[in-house]
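For this view, one protein chain was removed and the others were kept in their places.
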Amino acid sequence: MMIDPLTLSIFVPLFGAILTFVFPRVATVSALLAVLGTCGAVFVLALKILAAGEVLVPLGGWAPPLGITLRADGLSVAMLAMTALVGLLVSLGALESLRDLRQRQYFWPLWLLLLTGMNGVYLSTDLFNLYVMIEVIALGAVGLTVLSGTREAVRAGLEYMYASILGALLFLMGVGFIYLQIGRLDFAGLIAAEASGATSAALALMVVGLLLKTALFPLHFWLPAAHANATAPASALLSGLVVKAALYIFLRLSTYMPLPDETLVTLIGALGAGAVLWGGVQALRTERLKLLVAWSTVVQIGLIFIAFARAGQAGLTESWKAAAVLILAHGMAKAAMFLAAGRIKDEVGHDRIADLDKSEIRPTLAQFTFAIAAISLIGLPPSLGFIGKWSLMEGAMAAGYWHWVAVTMIGTLMSVAYFSRVFAGFLRFDRMRGELSEHKGWALADVAPLTLAAAAISLGLMAAPILSFIELGYPFGAAP
Amino acid sequence: MSDPFLLFDLLLAGAVIALAIATLTVRDLFAAIILFVIFGLLSALAWVRLSAPDVALAEAAIGTGVTGALLLKTLHHLRYVTGSLGTNAVESLSPVQPVPAGVSWANAAFCGLITLGLATAFLGAPHAGPGLEGLVAEAMPASGVSHPVTGVLLNFRAYDTLMEVVVLLAAVIAVWQIERGLSDAPAPALGEVWEGFARLTLPAIIVVGTYLLWKGSEAPGGAFQGGAVLAAVGLMLLLSRLYVPRPAHRAVARWAFVLGTGVFAGVALLVASGGRVAFEYPLEHAKTLILLIEGLVTISIAVTLAALFHGREPVAVPAERGDNDA
Amino acid sequence: MTPDLIYGLTGIAVFAIGLVGALCAQDRLRRVLALKLCSVGAGFLLVVGAWRTPSAAPDPVPHALVITGIVVMVSATAVALALIRRLKSLEAEDDD
Amino acid sequence: MALSVYLFAVGWPLAMAFALLFEAARPVLWRMMPLAALPALMLGLLTSEQQLLQGEWFVLGLSMGLDEISRLFVIFTAALWIAAGSAARHWMHDDPRATGFGVLFLMAMSGNLGLILSKDAMAFYGAFALMSFASYGLVLHNRDDSAQRAARLYIGFVVIGELILFSGLVLAATQANSILLADMRAAELSGLTVALLLIGFGIKLGVMPLHLWLPPAHGAAPVPASAVLSGAMIKAGLFGIISAVPLGVVAYADHGTIVMAAGMVTIFAALLLGVQERNAKTVLGFSSVSQMGIIALGLGAALLTPEAWPAITPVLVFLAAHHALAKGALFLGVGAWAAQTGQIARIVLGVAFLVPALVLAGLPYTSGARGKEALKSALALGSDVWLPWITLALTLSGIATTLLLARAGAMLLRNPPKAPETRPEALALPFLTLAGGAFALPVIWPTLDAHLAGPIASASTGAFWPVAMGLGIALTVALTAYAQEIGPRAFFDVLTAPTRAMAERLRTLSAAKRRAVRRTGIAVPRILADHAQRWRLGQTAIAALVAVVLVIEVSSDLRMSADKTPAVLRNAPVQDTEIETPDLRTDRQIEDADAAREAFDE
Partner (left out) sequence: MTETPFLPLFILLTSLLASPILFALPESAARLRTGINLGVAALKVALVAWLGWKVSQGVIYDVSFTMLPGLEFKLQADPLAILFISLSAILWLITTVYSVGYLERGPHRARFFGFFSLCVAATVGIAMAGNLFTFLIFYELLTLATYPLVIHRGTAEALRAGRIYLIYTLAGGLVLLLGTLALWVLAGTTDFSPGGVLDQVVTENRLAAQMLFVVLVGAVGVKAALVPFHAWLPIAMVAPAPVSALLHAVAVVKAGAFGIMRVVYEVFGIETAQALGMTAPLAAMAAITILYGSLKAITQDDIKKRLAYSTVSQVSYITLGVALASPIAAIGALAHLIHQGLMKITMFMAAGNLAEGLGVKKVSQMDGVGRAMPGTMLAFSTAALAMIGLPPLAGFVSKWYLAQGGLDAGAGWVIALLLGSSLLNALYFLPMLHRAWFRDGKEQDGDAPAKQRIGWMLAAPPITTALMVLAVGGFANAPFSPLEWTRFVVAIEYQE
């Protein structure tokens, strides 16, 4: 009777989505149950991984290349776990912050479909399956983006949709080339493939498609508006989780497929550097809080790519760990930050950074959460973000790639600068017109992001186990 | 020129490319959509030529027919909102800010480069090369069906297919979400769209019918093709106002949307709970299960596609002219 | 000159045309059309990959993939079009 | 005798100072003021043998004690403080700032006594500093313009003196490898060290050209303060030199020459400057300067010829005591005279005033005359070259002192200092006691220490009459006069003005630049972002990236095929089973399928 946890972690949210859609009245309960169930499945899976290293489920009993196999290893379970944790807490936060009944009615099924898609991505070993999964994610994500129904949100959502479709199509085209060349689509086949013109073309198409989906500079154009205009829980999911799916695929593919050239790695790192600098500059001049947070996502994605490229081609066997840690850190911290920003916007009534200090209402806890999340995003010890940055810089230094170190440092400084704009708004009191009035105080919508932010900080203390966990099952086949 | 089809191939390819270019360059959007539909049908024809009738059918029915209908409906909506309904205005209805010519040229140049690169890669790739047909053939007996495409879709890669249905479900949820509370344009007046739509989709329906007749004995036909044909019926019903969605139908519609997905996934889990992995249908029941799934998925697809065309979730509250005037 | 070459190149051409359109289109609706062209181009490539010498039966797997792709694309198109409609309505409201 | 006794002697005035902060205790304490220095006096009188007591825990190891010389010093110093204390009690009778005065007076007293009693450099330095800084308040007490000026000048010299002294002591301690003064004294200190020590103490001593602070300070301070300043505190400089500089151990010819020359100049220059003053106490201050010139002569000689030291020491100590009593008496006399309301009392006191004055000027048989004679003979052991000049100078100093004191007397008559309305006889008593003491010193002295009372004579000379020195003094005088005129703070401002202007210009410049950078920093990203959005460069980037990646890949493909090495990097070894697997399903499934097939066949 035991269904394997891999299957469950995909099917539970799927059934959750169906239930919440068909029975809107009990949507909240069933959604929470589904998310909890997913968490449980992921937990069981993690235990299995700890014992076995990797778990394979050949769906339909068909071994690849004919069938599709689900595979879990340390890295994918780490991603699953992060997704489940963030998802659970965002769901809890959403309970209070989504007051509009109709918004809520659609939020749950879309979010659970999104979760299905993401879990599917993390467990997939088949290129075409990945394509379908990212489309599931895309539709769910666009639906969430426009949940608020404002004009800006819809416009941003449309732009996001275009980018999403185009990215997926680029990926699909790449899949076509791969099939043309090797006649199969499973990862094992990819690993075995020789480099050739077709694989190169495929790589180019797929990589750019994924970069577009993950919004790496200069393909980030759709992201800030989309993430900034969504409602808070949606923003948190989009920024914290959704972009990570494409990022994860990129990580997998770039290590499974032959990246034949150091130049390419450098190019990707350079784009990351561009993201860090450009995103930083934009975050410095943006006028709205959520937009600032969204630009910070652009920066962080850039940082992750720098981590990926930190030691060049030869260092990829290790670099992915730095990238993975940064992905995990960013997932939690950014979700927390968006939720907190949403809370602040709700209570203060606007999110203009320049006017934050005029407000008589100070949602202290949300502000505190925002600040802790910022600590991890800036990369101050002992947060997980710090560990990621440490790994990044360590590898770059050891390899003598000082330019990445320099970019990282500049990026860090810029992040201090733009986050301190917000802190200044929180902590300045001499521009208020009236007396400081009581804000709503403790709420579930405060606890959820606080927990996330605290996790982002405190998991840094557990970096060693985390690092050894993501190596379980040799995600990139380092050793037999 | 030994191959008699070669000329046909070349002509068809030329036509496809020309239509693709024309679709993007013709000024009138309505014309663009019409050209696109023709393009789609010719592509389908090309795929028939490449021994892919299932794909051709799907492209004709869904990729061209349903998509064309969706596009036309949207065009109608845009014209309605901008008040240019019936004026046959040629100009763009949802313009985005123009970019300098230099940027466009740069785009084109890059795309040219890409084309070159991809073409080179394509020419360098093996032809009629490695594939999975051997494995499929070997495994067909254990699949429970006899048509290889169906075997792949519903057994070997059933997981993909499930997710594809999920995409469809996600789409309809998203569309309902997007259009909720929207005071809609009236449903396209039959006259204008009907002409274009009926004219264009009719051949598709005919192709489908022919195909099903022809192939039906040999293979159960694809759920998607079948669904699309049924959806066409739904479209007709909607357009002709023989059926007007009511708020009370919402629950039913929801059930219909999730029916295919639910059963598909449910069966997968069911077999998984029996000590197998998901989608591992017991051989003795495989055919039954697949038929069941296919049938229900077909219904879901038909209803979903029709709903996608209709757009809004049927709600009572806002004074929606669309539901009232004929 | 075999059909797979001809249609393969056609597919690439259609994809590229679609790409240009997606990048340069000055109208939202037309961008959707352009993206749709891209997907057809990708479909061509896969169908060509399935094609075998005229006598042999084609590879069914890419066929299945293309069918899936088509359905996925229509879903995405429907959502994009819904967004376009909604956006136009909102803009029209704001203009009033 | 335990260390605690010494600590008590020093701490007693401090404790009184502290207690003075409490209002209730003040009347009693003022009455006890003369007793503040009593423990120290008793200590000096009752101790006969040499003592060295150490306390490990204090500071860096505290040492206190008494020897022949310091015993005499503590006796006359304490005596003077007692007299001044009793005068202060009445002088401050209705002064609004009496409490502050009392506190500082007691602190200075404690410092003064402490420095004499201490035997290690640190304690000495601390006490010295306490005395010096506390006296600042005494000088400033009147708060009028002259007091402000004088105090500014005073504190400037004090601070510089302390610093120089500090460095000198550090060097000395290093060179002697001990912080005990006695060890320093016995060590071969370097020339620099000795120079620093001499300057540091010389400032206190008031030898020209380091005297500038002295006359104004004496002029400005209240009478009791002036008395101790002149009588006791400037002797601390002498005491320091005697205690820390290895006089009689090592010869420092250059130092000696300079000191001697300075002393010579001091004697007469003080005269020239002093006679221009209009304040009696200031003139008395110049007289002190002049007198210290005499002492400097002795020090210079000792520096030149160490052998002369044993002969010079007793004379210097004697002269110090003599000057302390006489000058103390004179200052108190000024106050006492001014405080007298009755005509007769003034006349009586005026006559009494002559006694210490004449003693100081060197009337035969008085301590002044005896001291000078003894010095002459002691100096004869020093340089022969200097001897005639010394003789001449010492002779002329008598005239100079007389002149100065005459001037002081005249000024006292012309503008008598403001005196508090108090019991005049109470102020007269300490004055008269001191005057008596000064007069009787030749008699008292041998009873205190028979050994040191026997004057010895000997002389010698050095060589060096540099014109440079005169020039240097002139320059120093000019500079310091300027500094004096505008005050040290303003002087400092003038010195730093150019740098400040430059810093200011840099700041405005950089502010403008910063603004410009800021503007650009805001504008450029905005323009870039706007255009990127309007031109939809993001879209272009998609195509461009695909193209670029393709180009990179193709070029590297070409390169690789040229290399002909299968250099494709694989991170993972291919798992054979997965690649070559012909098994489509797991075994069980295959079996199932086979079974099914068989079932069909059947």
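In this document, chain identifiers A, B, C and D correspond to the written order of the chains, with residue numbering beginning at 1 in each.
One rule holds in what follows: contacts are C-beta pairs under 8 Å (C-beta built on N, C-alpha and C of every residue); 3 or more make two chains touch, one makes a residue touch a chain.
The structure displayed is predicted, hence computed values, not measured ones.
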Chains on display which the left-out chain touches in the complete complex: A, D
Contact residue for the chain not shown (choose from D:171, D:232, D:329 or D:554): D:171
Option touching the unshown chain, where D:43, D:78 or D:122 are the choices: D:122
For chain D, residues in touch with the removed chain: 21, 56-61, 100, 122-123, 125-126, 129-130, 133, 136-137, 140, 143, 151, 155, 159-160, 162-164, 166-167, 170-171, 173-174, 488-489, 492, 496, 500
Hidden partner chain, residues of chain A it touches: 375, 378, 380-382, 387, 389-391, 393-394, 397-398, 405, 409, 412-413, 416-417, 420, 423-424, 427-431, 436, 460-461, 463-464, 467-468
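Heads up, the rule we're going with is that only the chains that are shown with their structure count from here on.
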Where chain C and chain D are represented by their mean Cα positions, the distance between them in whole Å: 92
Interchain centroid distance [CA atoms averaged], chain B/chain D, Å: 97
Sites on chain B at which at least two other chains make contact: 96, 99, 107, 111, 114, 117-118, 120, 122, 129, 131-132, 135-136, 139, 156-157, 160, 164, 167, 170-171, 174, 178, 280
Residue list for chain D, restricted to those that touch at least two other chains: 536-537, 539-540, 542-543, 546, 550, 554, 584-585, 589
Category of the chain touch graph - line, ring, star, complete, other: complete
Sites on chain A touched by chain C in the complex: 128, 131-132, 135, 138-139, 142-143, 146, 150-151, 154-155, 157-158, 161-162, 164-166, 168-169, 172-173, 175-177, 179-180, 183
Touch list for chain B against partner chain C, complex: 3, 5-6, 9-10, 13, 16-17, 20-21, 23-24, 29, 32-33, 36, 39-40, 43, 46-47, 49-52, 54-55, 58-59, 62-63, 66-67, 70-71, 73-75, 77-78, 81-82, 92-96, 98-99, 104, 107-108, 111-112, 114-115, 118-119, 122-123, 127-129, 131-133, 136, 148-149, 151-153, 156-157, 160-161, 164, 167-168, 170-172, 174-175, 178-179, 182-183, 222, 224, 301, 305, 308-309, 311
Complex interface listing, chain D residues touching chain C: 536, 539-540, 542-543
